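Note that one protein chain of the assembly has been removed; the remaining protein chains are unaltered in position.
Which chain is which? They are A, B and C, in the order written, and residues in each are numbered from 1.
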Amino acid sequence: MSQFAVPWREKPEPSHGFVSSFIVALAKGIYAIATPIVTRFPGSILLSAVVASCFLVWAHALLFSYVDTAVLERAAEVGAANPNAFGYFSPSTWGLPPSVIGTLLAGDAAVEGQSPGLLSYLLWPVQFGFTRDMIAFGAIFAWFNIVPVYVIWWERKVAGRIQSRLGPMRVGGWHGWAQSPADGIKLVLKEDFIPDAADSILFRAAPYFAIIPSALAFVALPFGVTYIFREVDVALVFILAMLGIEVMSVILGGWASNNKWSVYGGMREACQMVAYEIPMGMALLVPVVCVGSLSLKYIGEVQADGWFSWLAFRNPFAFVAFVTYFIASLASCKRAPFDLPEAESELVAGFLTEYSGFRWALFFFAEYAAMFVVGGLATIMFLGGWNSPIPSDWGAGLGESIWAKGLKGILFSGPIWFILKCVFFLFLQLWVRWTLPRIRLDQVLYACVQVLLPLTMVLLFGTTLWVWASESGNATWDVIASIVSKVLGIVGLAFGFGFVAIAGYGFYHRRRLVGNLVIDPLPGS
Amino acid sequence: MLSIGLTHYLVVAAVLLCTGLFTIMTKRNAIGILIGVELLLNAANVNLVAFDRFREGGLFDGQIMALFIIVLAAAEAAIAVGICINVYKNLATVDVDSARQLQG
Amino acid sequence: MSLLVLLTASSAFGAPSDATGAAAPGSVLEAVLFYIVAGGVVVSALGVCIAQNIVRMAVWLFTALASVAVMYFLLAANFIGAIQLIVYAGGTLILLVFGVMLTSKSPWIRFEAPKLELVAATVVCVGLFLSLCTLLGRAAWESVDEATAGTSIATIGRALITEYLVPFEMAGVVLMIVMVGAAHMARQEK
Partner (left out) sequence: MAETTFESTPDLLLDHDRVEQGDLQTEELLVNMGPQHPSTHGVLRIVLRTDGEMVLEAEPHIGYLHRCAEKIGESVQPYQYIPYTDRMDYIAGMNNNQAFAIAIERLCGVEVPERAKRIRVIMAELNRIASHLVALGTYGLDMGAFTPFTWCFREREMILDLFEAACGARLTYSYITVGGVHDDLPDGWVERCEEFLDFFEPKIVDYNNLLSFNHIFVKRTATVGVITAEDALAFGLTGAALRATGVRWDLRKVTPYDGYEDYDFDIPIGQDGGIDGVPRGVVTGDCWSRYYVRILEMTQSVRIMRQALKRLEEGPIEAKKVKGIKLPADEVYVEIENPRGQLGFYVQGDGSAIPARVKARGPSFCNLAITSHTCRDILLADVPAIIGSLDVVLGEVDR
């Protein structure tokens, strides 16, 4: 080594640990396997995925109809607790009397008219609450991970189309489908960076204060009448509390970063939260007053009679409250035009300025999961929850054959409708974000406190009067109410079709803006 | 030990009470004292809800009391933080020992 | 880590025996959950009184409040638990943190208490705790081991507008006064 040796060259190459190497190897392997298939047959794969998911839901519907009849009815007969699949109480090991367990394990001939035999032996673990808990937990956890990753990818595609670009196109082949997982891997492998002057413990802890509440919100969010992890009687307040607690992470992250821009981001979030949370809660009280329950499951169940029974169309106040809630929910997710805590043109990146790598990814996971939760809340409180727009008694004439059951299972499948509606709300959030400029802080406070808050108070009062009048049993009033409900439903339908028309037009003309004027920069070449 | 009864919850409440008291006694920062007060109030709440749970009748008086305490704690915190900020405006510190103009 | 918390907190709603969803009284699961949650409460409460940094104190208070909320879920008081989370952890605490931000020049500002005072406080608090424990051990509560069924929100709501109407309205008046008072105090004097 000569005396001119450059000291910083002698440092060894940074070696990744086993986990990092494993993740990279795994990613490379998946990429190598998936890429040739996906790039060659994207259309057929998409089609088969759709078919397969339909089949899965169908099979699911059959399975649960079987289990519910074979197990739960039997359990109810013997006087066990309130049966409820996925959140099914009284697991045999904890609550059911031994006599019931014995019968269930024997399986056969538990209920007359059902085919005993192999199927019931295959399915017997499903009757245990613990097994179902584990399945549901896996489902929630997977969903919680999948939603942010693919919503981010989808947001980039939507943003690309809105901005007359293409969005991600490279990674993975077909429309850059692997972009988000690749970004995730990159973020995980990034340097674990904590600023010197930061409060390192709080700086590390803050992302978890964001991600844990948003994951917990999924616990009480019903995806269908039986697809609830835990049915909580105060589910609405619980989810609102989870969304409120998330604010703590922003304030904490901003404070612990010890960066002035981060502190500004945290303070702004605190200000903004004071402003939006009250109108948001009051807008949600409007459907609560209509229904008279805080249980999301119950609120979903009363909207089962098709489009016109959805709560947004019950009375005019609920319809306006729906819009109000949507605006306030944008603020709750820190989405544009309310993205002041991370306003990049004012505060660099706000509370996220000092964050990078995995911690930053956690914040984003929390944000996108919260977007889904907020959309799910709007779905349940206003747009019929998991119910299809078709009344649930439709198709009674189809009979009870296995195929009719399967068809109805798909048509009235809770998760499919719920996710579709949530995706609709997600799209609205993306659309708004990529169209509107950002509001100033004083305008946020003004809009929430001086416009939305009085408005929601009026709505709450009005809807109380409406419910009171409806319960008085006056025949004339009932006629008026049903006419108003129909009119609102038709207005909503018009909005829905308008949305579909605009989205379809945009999709059909998606290349219109990009390249109808190509100027050859090198003429003659 | 495996059968959880009223006493278990009351012991937890006692821990909350004592730590709250300790916080109030040792902290000099006005907002730190406020945090201690919140702990005390939570101790009371845990007591109320636990008594409510392990009591015949099912009137839920305890839960309603806890509800009122939560509301009043929110009100108390709002006023107290307002006072702290005013003290800070006037004295440029929130050390409770330095706020002794009225001591004569 | 989030997985663990998800499991713990979701199990707090429990393998329930009634519609409110609290863990079945007397079950092993309830005991395990109680010790986890009580551990959380105790550690957070000790964290509050040991922490020197005011922001960390607030964070410890946050975990204490959240654990107490989970304890309410265990006690079948779901509504109180949710309200605790939304009002206390989501509202009051953020107010406190806001106050911290507005009143400290630096996040690491310290106000040390004298040694003697620390010792005295420790003696007093530990003594109080021990005497409370002794009292609790001697107390003979009626129907202690028989937990009643959980409540429903409708009952609480009905009680609030019948039996507890006056306190309920008084609470509204107090909140009103607080709003006016806080606005008055926050007013910039020119």
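In this text, a contact is a pair of C-beta atoms (placed from the backbone, for glycine too) under 8 Å apart; a residue touches a chain by one contact, two chains touch by 3 or more.
Predicted model only: the values in this text are computed from it and were never measured.
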Residue in contact with the excluded chain [from A:Pro337, A:Gly414, A:Gly462 or A:Gly489]: A:Pro337
Option from A:Val225, A:Ile439, A:Leu453 or A:Val467 whose C-beta touches the chain left out: A:Ile439
Footprint left on chain A by the chain that the document does not show: 159, 162-165, 196-197, 199-200, 258, 260-261, 263-264, 267-268, 336-337, 339-340, 343-348, 434-443, 513-514, 516-517, 519-524
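Throughout what follows, only the chains that are shown with their structure count from here on.
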Chain centre separation (chain B, chain C; CA means) in Å: 8
For chain A paired with chain B, centre-to-centre distance based on mean C-alpha positions, whole Å: 36
Distance between chain centroids, defined by C-alpha means - chain A, chain C (Å): 29
Residue numbers of chain B (touch at least two other chains): none
Residue list for chain A, restricted to those that touch at least two other chains: none
Complex contact set, residues of chain B against chain C: 1-12, 14-23, 25-32, 34-36, 38-39, 42, 45-46, 49-50, 52-60, 63-64, 66-68, 70-75, 77-79, 81-86, 88, 94-95
Residues on chain C engaged by chain B in the complex (per definition of touch): 25-26, 28, 30-31, 34, 38, 41-42, 45-46, 48-49, 54, 57-58, 61, 64-65, 68, 71-72, 75-77, 79-80, 83-84, 87-88, 91-93, 95-96, 98-100, 102-104, 109, 111-113, 117-118, 120-122, 124-126, 128-129, 132-133, 136-137, 139, 141-149, 151, 155-156, 159-160, 164, 167, 171, 174-175, 178-179, 181-182, 185-186
Contacting residues of chain A [partner chain C, same complex]: 81-82, 89-91, 94-95, 129, 137, 140-141, 199, 201-202, 205, 208-209, 211-212, 215-216, 219, 229-234, 237-238, 240-242, 244-245, 247-248, 251-252, 255-256, 258, 263, 266-267, 270, 273-274, 277, 294
